[in-house]
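The complex is shown incomplete by one protein chain, all other protein chains being positioned as in the whole.
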Amino acid sequence: MSLLKMEDVRAYYRTEVYGISRSVRAVDGVSMELHKNEIYGVAGESSCGKTTLIKVISGTVKPPLRIESGSIHYNFGAFQMDMRKIDAEEMRQNVRWKEISYVMQGSMSVLNPVRKIIRSFEDIVGTHQGIPDKKAFQEQMRGHVMKLGLPPDVLNLYPHQLSGGMRQRVAIALATVFNPSLIIADEPTTALDVVVQRGVLHMLKDIQAESANTVLLVTHDLAVHANVADRVGIMYAGRIVEEGPTQVIFQAPRHPYTEHLINSLPMIGDKTVKKSLGGAPPNLADPPSGCRFHPRCPLAMDRCRTETPEMIMLSERHRVACHLVEEGRA
Amino acid sequence: MLTVTRDLLKYDGRFRVAFVFLVIIVIMALLTVVSPYDPKKTFMVPQDLPPSLEHPFGTNSRGQDLFWWMAFAVRNSLMLGIICAIVSRIIAIFVGMVAGYRGGVIDRILMSINDSFVVLPVLPILILLSFLLRGKMSLWMLGVLLGLFGWPWDGRLIRSQVLSLKERAFTRTAVYSGTTPLLITMREHLPFVLPVVFATTINNLLWSIGMEVTLSVLGLSDVTLPTIGTAIYRANQHQALVAGVWWWLGAPILIAVLLFLGLYLLFSSVNEFIDPRTRLRRIGA
Partner (left out) sequence: MRKFVLNYLIPRILQYFLVIFLGVTITFIIPRLSPVDPVEAQINRVMMSGSQVSPDAVISLREALTEMYGLEGSPLQQYFAFWGRLLRGDLGPSLATFPTPVTTLLARAMPWTFGLLMTSILISWIVGNILGALASYYEKNIPIQIVDVLSQAVRPIPYYIMALLLLVFFAYYWPIFPFSGAYPPGTQPNWSLSFALTVIRHSTLPLLSLVLIGVGGWFIGMKSLTSNIISEDYVVYAENAGLRKNRILSQYIMRNAMLPQITGLALQIGLIFSGALIMEVVFGYPGMGTLTFQAVMANDYSLIMGITLLSIIGVATMVLILDFIYPLFDPRVRHQ
């Protein structure tokens, strides 16, 4: 059952300053579905449009970013929502944090530095639900953070008194206060050391397992996806190039870009020399024509330069956008 | 430089206004070369004439044409500002760079002195100075004195620029590749430091000319010299308002407003242009 259905969404940054106008096509024709009770991973290099995609999905699109076209429909069970039509105030009151919560990149600084952590909890719960009984509320919050493996005293501290890993976990605790239908985590483990990474990832997995909601995990680190995600979508230059169950993506990738990503992962016992892709990620203000990957694709054909490949369903859950696959050449 | 000016002129309203104001001021200052009247002489034209075509700013009770007198005033005030700016820039750059590059104890000492000068209320000290040097205070001396007090703000600013530049990757590359420290400073760092210095120089001009006005109005500078401040002083001395010669006060106030507004608008538009964060803010659909 699908929680979110996006069709052909385009979101561009339009800038005009001191006479120079640019249009950065960060999300350029993305169609995807998020199911209930799954962990979906979005993978891709820096500046491939992942963060913009998240902004679109979480409804935090602000100028100079604009959704140019496409549809975004949510089905929260109790009610439906059209992202492009919903009124901002209704979104704020009913959807934000109650149905969709967003743990940003760099959770080091998402907490207000001059107030105690409990106040952030108060603000969020107070705005959406109200706090009739302060004592009961505090007990509830202590229980909540303890369940997530945090010491309850953390609530009375200031953010700068906590380590980076703890702040990340507090951010996740805040994000799950209302048990939302969709938790979006943007690079939740970057800038953390491996041990803490593991803790955070386990936390996310446990939360998802217990509440059976959807987690959208965005990171360039494929190892994270391998550990946690049920399905993975590979993004390149504003488009999804391949999407499928984690096992399939890692063991039998079809798109040349995905193949390259998987092959570049170091494995214990594997002593082959890793080759890097030539070139650099494309400039989204002036992307290549046709298939955007063609300048760097070792198997590019003439057709790839001129025609944008459409998504082909390889199986019920696996799809890819590549002319080579379509013509049976890869 | 010229492309920057052209861009700013085209896209920033404030810059346009500032440009117009300042061009007027500079033209006035330059006109002094062809002035038909010597500002030190009095009673050359009929007294107390209101503004007219022949005397655009009118004349004062001492028989001087105000327009030409103000032209000299503008020139002198500008010169004063420039002298102060040069002196204080030199000190600020020196202090800022030494503190930034050396770090450690020298940094702490320099910054403590720097902060002390920031806190010190300059006006009472200047009043004391001017009081003692009454009559002997020339424009140059005042400029240098103001420069000696006007550096601390920028000293700290330059120091923080240097500190952030030191950590940047390109600095380390330069060091590893064997470039001498002096060359690093001159070639790599100065282009970053200079725009900041330019922006603060404008601020400094505002401050120094403002101080001059304040001191002159109290009668503490060389009152025979035409400056914007002494113009007001003279007008007050001759009870201009009471005598109905309002243009004697009006002219310097008008010029002062043009000059200060022009400088300030220039400062904010240039500052916004330079600072990448504010530049980003202007990007908006």
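By written order: A and B. Residues from 1 in each chain.
Everything that follows uses one rule, which is that a residue touches a chain if its C-beta (ideal position, glycine included) is under 8 Å from a C-beta of that chain, and two chains touch if they have at least 3 such contacts.
Because the structure is predicted, anything quoted here is derived from the model rather than measured.
Every visible chain touched by the undisplayed chain in the complete complex is listed here: A, B. Only one residue in the set A:P64, A:G106 or A:P295 touches the chain that does not appear here, and it is A:G106. Only one residue in the set B:P36, B:G104 or B:P121 touches the chain that does not appear here, and it is B:P121.
Of A:S2, A:S69, A:Q161 or A:N263, it is A:Q161 that touches the chain left out of the display.
Considering the full assembly, B:I113 is the residue among B:I113, B:L139, B:L190 or B:V223 that touches the omitted chain. Seen across the whole complex, the unshown chain contacts chain B at 14, 112-113, 115-125, 127-129, 131-134, 136, 206, 210, 213-214, 217-220, 232, 241, 249, 253, 256-257, 260-261, 263-265, 268, 277-278, 281.
Summarising the interface, chain A meets the missing chain with residues 58, 60, 91-93, 95-98, 101-102, 104, 106-115, 119, 123-124, 127-128, 158, 160-161, 171, 174.
The rule is short, and it goes like this: only the chains that are shown with their structure count from here on.
Chain centres here are Cα averages; for chain A and chain B they lie 52 Å apart. The touching residues of chain A, when paired with chain B in their complex, are 14-19, 63-66. Partner chain A is touched in their complex by these residues of chain B: 7-8, 10-11, 273, 279, 282-285.
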